[in-house]
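A single protein chain has been removed from this complex, and every other one stays in its place.
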């Protein structure tokens, strides 16, 4: 066993998923697990699936508790990472699953989060293709601070970036509508997240340009397209499933229809975790459940003048915890795929 | 009890829902119930909820079996209505829940259905607002043949038509993405409709401009906008719920943002079944389960230059069976709301 | 419109279901709606399905607010009914959907609830067959105070009482295991009731003789059997659905197998809301969704020496709100079935 990993915020869903993945990782070991209001609880009271860690107790989230590990992963509410991160040694690899260090534009942070900007860290979406053809992966090896992308962001970005980078779709009128599982909303006790309210129900939230993932998607798609501005209509909907995001993304066709598919084929041909499905087969979130995998399909609707690209991910795996481990692998010099499942638990 | 109603195709989901509603209707009575391959079966074997009709047996779908009723409702697969409809007397009210008689454009029918066009009947979506301000309702009283709209069509049309009719959104680049319950796919035994495949899964189907509801939506939105052409990107997705459609529809803003909401308020102020929700409250399909009601909300995303209008309906009630009863009420001269539930079974 | 009904505790699920049913009742009208911590909120914020009552605001639950109605229905947490009930005039019909007035045995109340016993009211389960052949229905007409049964209690009682009353099963070793929807747990914000925890999960609760519905079931089954003691093993499990209870109840065979079915046939032959299904057809909760109906089937397992009786109800309708309206109809001298749906919203 090589390195030890501490998890801050281990009582939440991202924390539980990080621990599930670490238990199956041959070179990363589970270190201290911490929590805020749940400190003192047994870990298994919050994560009955972690039967192998049945004797673990949650410690308070402090720099002291997190000290002495090779890696620290922060799975804290947005806005809570910056303070604790600032107290961690520079030579420890720190990955932030929250939003605090994702945006490079302080004004965008201020506009969507309403607090002071903590600055930005190298962005942990290795498969993000840039306009010049290189990928975001290049920024990660050796990094000591990594911002893990948002789950909705990952789905939308992976769905559309190849088309923007190849210039086959336009960046000026993108529409994304997502079907999202409830675990993305975390463990907060809100009436609309009760099972009785969710089962049998589909409903939108944060409609009309107010969702906090919008500037992060735009940041990624600017990198992909090279355009100064990316215009995006973004509507997430909650549907009755625990995990999974299905992102339906359309953009205006900017080339002949025949060259569209090649953009995605080329971008993802060698990717271990992002797959363009065989023609005619569309993604389903079930096929990526628990896997660090994105399934993607794309087609052209010539009558509508739009390309439709659809991505399915597990919001907790490829959308959060798996992405963190993938970037940790890269940062530590391990094989990128080490310890990460690629087969979904289906049906 | 005034009129008797025969149901052709009573073993399917639309047939079951028609019977549920008729059992609660004070002036329409259940007559003969017929089926094709299920003829001879007890009705309750297919619809255990219809306990009051436990002694009914499904008869074969023939003109003879359907004779002698005041109303015949056809709940048959697409393409199967025209032949039987042609055999029914002119003075019987016939409502077709299938697609056969919805499209006025024979070429569009041919393109999407690939068979000969049966002609079009008066279209049964009373709340559809036309560009000149009148509503589709006017076409229904006294009609003897009525085409009941498609379920996805109803959701998208009701969501967007007021904005088009008022000129506050543009008809040239509409994007609709729907989260749909599985009952819309009917009782056909297909692997992807098995419960094991659906639970935990969101997946798209008929992507890229090929769904048969597209020309019907365009037909409606042309009436609403007065435009010769309506451009529509339409993507339905299956999500894990039995009933319900949540349609997220965006169109380009064509006026100042402040005048948008008034278009919807005005269109639906007096409608008994279509409701613009209070500002800030977004539709959920749970709230319309089993009800002949559409819940709608609209907002402007100025940064994206788009209006987002979202509608929730129950695909079997307001989307099919309730719509049929509503039009039957109008055609027969009964109060439009007679016998139709407006309160959803929630949670 | 005859009588007006006030609902105390209208922000909860039972309150919402009462209002849904009252909106469809031809002779009972919706009066004041009250709440505790939600007082001052708009009703529709908690019950988006009650679009017809969109202008209603929740008042505080006080005797003053509830005054001036013909009927008051209390949909309050257990233990909260007695105090407010004592302040209501004797000539007002009061129905308590909580547990406070169900048990006749003060010691049993004390043992399971741990507080002082408020006394017992006439018990509102009309179809409960007593050992002497009469039914509980007889106690209700003209009553001014009625205790509405618990939802699990209704399912288990209706499943087994006919066999006990006829002496074809024994009361000394009954085993009941229930699959329960989450709405029975109400709107309380508990982590295990979050949608993310419930979807994909089946789990038991209150195992080992500690569930508060046990003494109430025993009370009913003593009336049915005439036995001084009824021995019951009772295990409820939460399964991923919002509404519905499926109660699987087994008891030792105490007669020849051939006479078993007749006991249920006889008990429920004339009941409008309780149905023994055709032989070979087993209940499903989907068939009673939103209906005031219980579906029951029974068989003999001779090798095991046990009768298996299974009942399906909607916990909010026949299990709570529908039962309250049914008893109110009886108490007020209205037809028992008035305003109550009998067809489930399926599929």
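Lettered A, B and C in written order, each chain numbered from 1.
The criterion applied here is as follows: contacts are C-beta pairs under 8 Å (C-beta built on N, C-alpha and C of every residue); 3 or more make two chains touch, one makes a residue touch a chain.
For clarity, every value in this text was computed on a predicted model and none was experimentally measured.
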Notebook entry, point to check: In the complete assembly, which of C:237, C:266 or C:337 touches the absent chain?
Noted result: C:237
Check: In the complete assembly, which of A:98, A:171, A:200 or A:215 touches the absent chain?
Finding: A:200
Item checked: Residue of C:114, C:208 or C:258 touching the missing chain in the full complex -> C:208
Notebook entry, point to check: Which one, A:114, A:258 or A:278, makes contact with the chain that was left out?
Noted result: A:278
Note to self: Tell me which of C:4, C:120, C:266 or C:299 is the one touching the absent chain.
What the structure shows: C:299
Checklist line | chain B, residues in touch with the chain not shown (by the definition above) | finding: 13, 46, 181-183, 185, 187, 189-191, 193-200, 240-242
Next item on the list: Just the residue numbers, please: which parts of chain C touch the chain that's not shown?
Entry: 173, 175, 177, 179, 194, 196-197, 199-205, 207-209, 231-235, 237, 239-244, 246, 248, 250, 252, 282-286, 289, 297, 299-306, 308, 310, 312, 346-347
Checklist line | Where the missing chain touches chain A, by residue | finding: 13, 16, 19-20, 23-24, 42, 44-45, 47-52, 54, 183, 199-200, 242-243, 275, 277-278, 281, 283-284, 286-291, 293, 295, 341-347
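In this text, only the chains that are shown with their structure count from here on.
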Item checked: Most central chain, judged by mean C-alpha position against the global CA mean -> B
Check: What is the distance in Å between the mean C-alpha positions of chain B and chain C?
Finding: 35
Next item on the list: Quick one: which residues in chain B touch 2 or more of the other chains?
Entry: 199-200, 242-243, 283-284, 286, 289, 347
